[in-house]
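For this view, one protein chain was removed and the others were kept in their places.
Order of writing sets the chain letters: A, B and C. Residues in each chain are counted from 1.
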Amino acid sequence: MSAPVVAVQGEPANELLRLDNLKVHFPVKLPFIQRLLQREEAVVHAVDGVSFGIRAGEILGLVGESGCGKSTVGRSCVRLIKPTSGRIFFAGQNITKLGGENLRALRRRIQIIFQDPHASLTPAMTIGRGIGHPLWIHRSAFGPQKSGSEAFGQWVRQRVLNTMREVGLTPEEQLYDKFPGDLSGGQKQRAVIARALILEPNLLVVDEGVSMLDMSIRAKVLELMLDLKRRHGLTYLFITHDLATAKFICDRIAIMYMGRIVEIGPAREIYADPKHPYTKALLQVIPIPDPDKRKEKVLPRGEVPDAVHPPAGCRFHPRCPAVLATCGWEGRDFVDFLDEHLSDPKRAGDDESIVGPIEGWHADGLVASLEAKPMSVEKAVERVETILAEAPVAMTQAIESVSAQKRTVMVRFHPPNQLRQTQVQDRLVECLLYQ
Amino acid sequence: MPKSGSLAAYALTRLFLSLPMLLILLTIVFAVLRVIPGDPIAALFAGRAPPDVVAQTRHQLGLDLPYWQQYIFYLGQIFTGNFGTSIGENYHGKSVLAIILDKLPATVELAIGAMIVASIIGIAAGVVSGTNRDKPSDVALRLYGTIIFVIPVFWLGQILQLIFAVDLGWFPAQLRFSGLPFPNQVTGLYTVDSLLQGRLDMFLVALQHLVLPSLTLGLVLSGFFTKTVRANLLRTVNADYVEAARARGIPEGRIISRYAFKNALIPVVTVLGLQFAILFAGAVLTERTFSWDGMGMLLLKSIDSADYPMIQGVIVVYALIIVGLSVIIDVINGLIDPRVRY
Amino acid sequence: MEWLHSRLVRPFRPLIRERHTLPGILSWIGLGTLIAFILVGIFGPVLVSIDQTKALAYPILLPPSLQHVMGTDGIGRDVFARVIWGTRTSLMIMAIGALLALVVGFPIGLLSGFVGGKVDRVLVLVMDSVYAFPGLLLAALIAAVIGKGIFNIGIAITVIYIPLYFRVTRNQTLSTREELYVEAGRALGARSWTIMLSYIAYNVVIVIPVIFSLSAADTILTAAGLSYLGLGLEIDIPGDWGRDLSDAQRFLGSGIWWTSLFPGLMIILLTVGLSFLGEGLNDIINPLLKKERA
Partner (left out) sequence: MRKGETLGVVGETGCGKSTLGKAILGILPVGTQVEGKILFRGRDLTMLTNQMYRRLRGEEIALIFQDPMTRLNPLMTVQDHFIEEIQAHEPVSSTEARTRAREALISMGIHEARIRNYPHEFSGGMRQRIMIALALVLKPSLLIADEPTTSLDVIVEAQILEILQDLKQAYSMSLLLITHNLGIVAEVCDRVAVLYAGKLVELGSVRDIFHKPLHPYTQGLLSSIIHLETKELHSIEGSPPDLIAPPSGCRFHPRCSFAQSICMEKVPPLVEFEPGHFAACHFGDKFL
C-alpha cells in the first residue's frame, strides 16, 4: 500500500521547478544578553523537509496558516533565502548553491510578487522607472541595445509602456511619471505584476499576492493572473492562506503545516475528498456564506505549537482528532495534558498535591518525569495512572510505562512509527492513517 | 519564564557586557592622549618649557616606549587602581587617585542637584505638554524645551548670577561653601556631611551655594526631559491598550498614571542614560562659572599645568562613571519592564 | 540622479504646504535665522572694521551708546564688532565640524547597517561608547592635545558628532533594509551596490537635513564651551563668542551686563534657529516616511 518517498531521478521532464527535501532553519533572534544565557542554540524549523515539483504551465497552490513556512518556501525558490539543506532544481538545473552572476541570470527567469504592493514599490521611483528598473539591472543581458544609453532608455520606455498596457495599468502615459503613493491598491499591485513580467520570466511565485486587496479588486487581479497564464504559458507557485481562492485558481494544491507538506495533489480531488486530518480541519472552518448551511464543526484543539521545538512524529498529532497511538506521542504531550487536567479544579481534586506542581514536571524526548520530590512516589505513580484513564485513548496507548525510579516518577512513551509520504489515489499524503 | 532570580542574572550579564564598552572607552582615551599625530607633551606645554624638559617629562612618563608597552602599562595602572603621581605645579608628587577622589564629591553633588531640578521641571512640563496636545500650554512648553536646551549653560549661569547673586543677593555666586568652618569630610557631599554632623546652619550654607549651580545645569537639562517625556507620552496615550482600558471603564486618572505614564517612562529611562554625557559636559562648564571645585575644574587646571597623569586619570574616572551609570540605567529598565529581563 | 532629487528636494515641498502649522512656522523661522546669520557672517566683517575688535581700540567697559551699540569690553574692544566677527568664526567651525562628521559618519553608518553582522556590531559598540562619553570632555581633550585654531576645533568637534551621524544613518539603513521593496530589488537581480544606492540610500539621505541642523546647533554650543574653557581658539581671533563670555565673567560682579548679554544672545539666536529648523523638519519628514511605509 505504501509507495516510496519521492525520488529526484526520473521525474517528468516537463517539471519546471523541483524542491527536494528542502529545509530552512532560522536562528532565533534573541537580544544579545539572552543569547549568552541560552545554553543551546535555538532554531526555528520554518521549513523542515519539503519536496514537490511544478510542471510547466500549471498553477500550484501552496496553502497553510500563517507561520507554516509557505512564504519561506516561496522565498527559497527565488533564492532570497539560503536553504539549510536540500536541493532546488529549476528547469533541470541545480540552483541551490547558485551565486553571483549566475544567480542574477536566474532571476530573469523566476520572479516573485509579495503580499503588500505598497511596500514592494520603492517610494522614490516613479512607476515607469520602477517597472523598467529590472531592464536596467540586467542591461548587459540585452546585448544589441547596449550601445548608446539614449537608445536603450527609449527602448526601455517603450517596453514599460507596453507592459503597463498589458496588465491594465492605463492610461499608461499619465501613470508613467506618478509615484507609488499616488496610486490605488489595485493599481499598485498591477505595477508590481508589470515589474515582474517585464523580464519575461518562466515562473512566477505569488506570495499572498491578493490577500491585502479589497474583495472587489481581488477578483480583477486574479483574472489578470489567469489571463497571463493563458497568454504567456506562465507557471505559478501560488502561496496563500485562503483555501477558497486557491481552489478557484490552482490546478494542484499542497497543504502545509509546520514546515511540512501534509497533502499534495490535484485541487479538485483534494477539495472533494480531503485525506489528511489537517486538510479536513482547514476545509471545515471555511465559512460558507449561506445561513441555511450552518453545521457543527469538530475543531482541532489548541494552537499551532512553537516551531522552535516542533512536536515529534506527525507535527499535527497533539491537535489531531484522528490521532493514533503511533503518531509521535512524547513526554511533553503528557505534561501538557496534565497541565490542562490540573487547570480544571472540578476534575483535578487533590491531584495537584500528589502529582504536582506542574512546574515540577520535566519532559525530555519520550520521557516525562516529576523531579520535584512527591510525598509518596508509589502514590504518585498510582495517581498518574488514574488520571491517564481520562486522557485521549491514543495517548494512553502510546505510553510504554509509568514507573518510579528512586524518588522520581517517570512516564515513558513508545517510540513513534516512521512517517512517510504515501501515495493515496491521485495524491501524496503524509499521515499514518494511510501508511 | 522569568523567575525571581532572573533580574539578578540579567544585571550580572549586563555588567559583564559593559566590559567591552569600558575597554573601548579606555582605548579611545589612550589613543587620544598618545597616538594622535603631534606631541601631546609639547602641545600641553605649548612652548612654555625648554625642549630638554619636554623630552625628560616624556621619558619620565614612559611616552618614548613602543605603543603596545605603553598600552599594557596603562591598562595595568587602571586595573590596579594606581593612576600614578601628579607632575603639575598644583599637586606635584601627590597621588592622582587621591586628588581625584577628593574632587569627585563636588561634581557628584552638583550632578545630583541638577538631576533633581531637571527631573522635577522636565517631567512636570513633559506631562502637561503631552496630555494637552497642541493646546497653547503644549506649544509654550515645547518652545521652552527647545530653547532652554540650546542656551549655553555658562551664559545662563552668568545671567542667574547677575540676577540672583549680584542684583538680589539671595545666593552666593561662587564656591561650594563659605563663612563657616567646612563640615567634617565623610561623604564629601557638603549637604550630607553637615546633616550627619547635625549642623543645620552648615547645611543651609551648603544648600545656598548649591542652588544656583544646580538650577543652571538642571534648567538646561530639563529641556531634554520635557521633549522626551512629551514625545513618549504622546505615543502611549494613543496606544491600543490605553483605548482598550478606556473601553473597560478604567478611570481616566488611573489610565494616565498606570498605562500611559509608566509605559512612557521606559524609553525615557533609556534616554536618561545618554543624558549623563550631557550632564557631565555641562557640569564642567558650570563648575567653571561658579568656581565649583570639582572634577571639571581639576581637569582644566591639569590641562593648564600640563599635568599629563592627572588629565589621564580624570578622563578615565569619567569613563568609569559613564559605564557604571549605563549599567545601572539598564538594570532599572529591567526592573520596570518585564520584557527586557528574559 | 532621480532619487537624490526625490529625497532632497521633494521633502521640502511640504514645508511650503505646512507653513501655517507649528512645525512649518518653526522651520521657516529657523531657516530665516540661519540665512540671516550666514549673510552676517559673509558681509558683516566687510562692513565692520577689524580694528574695532582689537584690544585698546576704545576706552574700556563703555556701556551701550550710539557709538557703541553694545558697549565696549574689559580691554577696550567694541562688543558689536566682536559679535559680528564672531559670527563668521562660529559658522566656519560649524561648517567644518558638521560637514566632516557628515562625510565620515554617513558612509560608515550606511555600510555598517547594510553589511550587518560582526562588522556592524563592533562599529556600533565603538560608536555607542564614544556617544555615551561627554562630548565636550572628549573635544577638550583632543583640543588640548592637537592645539588651538578654527580647523583643529572643527576636527575635535567632528570626532564627537561622527557617532551621531553614524547612529542615525545606521538605524535608518537597518529599518530600510528590512523593507519589502529592498527584498523585491534583490529578487529582480539587482547587485548589492545598486540596492544600496537606488533602494536604500535615498531613504536614509532624507534624515540628513534634520541631523545636520540639530548637530550644527550642538556644534556651536560645544565650540563656544571650548572657548569658554580657554581651550578653543587662538587669542588673536577677531571674534569668538565663547571667549568673550569667558572674559565677561570677571566683570559680572560689578554688574557689567553688556559684555555677557550680547555674545550670549547671538549663540542662543543661532542655536535656537538651528533647532527650530531641525525639529520642524523632523516633524514634517517623519510623517512623510511613515506614510511611505504604511
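By our rule, a contact is a pair of C-beta atoms (placed from the backbone, for glycine too) under 8 Å apart; a residue touches a chain by one contact, two chains touch by 3 or more.
Bear in mind the structure is a predicted one, so any value in this text is a computation, not a measurement.
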Going by the stated contact criterion, tell me the shown chains that border the hidden chain. A, B
Of the residues A:Glu150, A:Asp290 or A:Asp350, I need the one that contacts the missing chain. A:Asp290
Contact with the hidden chain (one of A:Ala56, A:Leu80, A:Leu98 or A:Ala244): A:Ala244
In subunit A, positions touching the absent partner: 65-67, 184, 186, 214-220, 222-223, 241-245, 247-248, 271, 281-283, 285-294, 297, 299-300, 303-304, 339-340, 342-345, 357-359
Which residue numbers on subunit B touch the omitted chain? 1, 239-241, 243-252, 254, 258-259, 262-263, 336-339
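By our rule, only the chains that are shown with their structure count from here on.
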Using mean CA coordinates as chain centres, what's the subunit A-subunit B distance in Å? 53
Could you tell me the distance, in whole angstrom, between the mean C-alpha positions of subunit B and subunit C? 23
Residues of subunit C touching at least two other chains: none
Scan subunit A for residues touching two or more other chains and write them down. none
Touch list for subunit A against partner subunit C, complex: 78, 80, 103-108, 111-112, 114, 116, 118-126, 129, 133-134, 137-138, 179, 181, 192, 195, 199
Show which residues of subunit B lie in contact with subunit C when the two form their complex. 20-21, 24-25, 28-29, 32-33, 36-38, 40, 43-44, 46, 134, 139, 142, 146-147, 149-155, 158-159, 161-162, 166-167, 173, 273-274, 276-282, 284-285, 288-289, 299-300, 303-304, 311, 315, 318-319, 322-323, 326
In the complex, go through subunit C and note every residue touching subunit B. 22, 125-126, 128-138, 140-142, 144-147, 217-218, 221, 224-225, 228-231, 242, 245-246, 248-249, 252-253, 255, 257, 260-261, 263-264, 267-268, 271-272, 274-276, 279
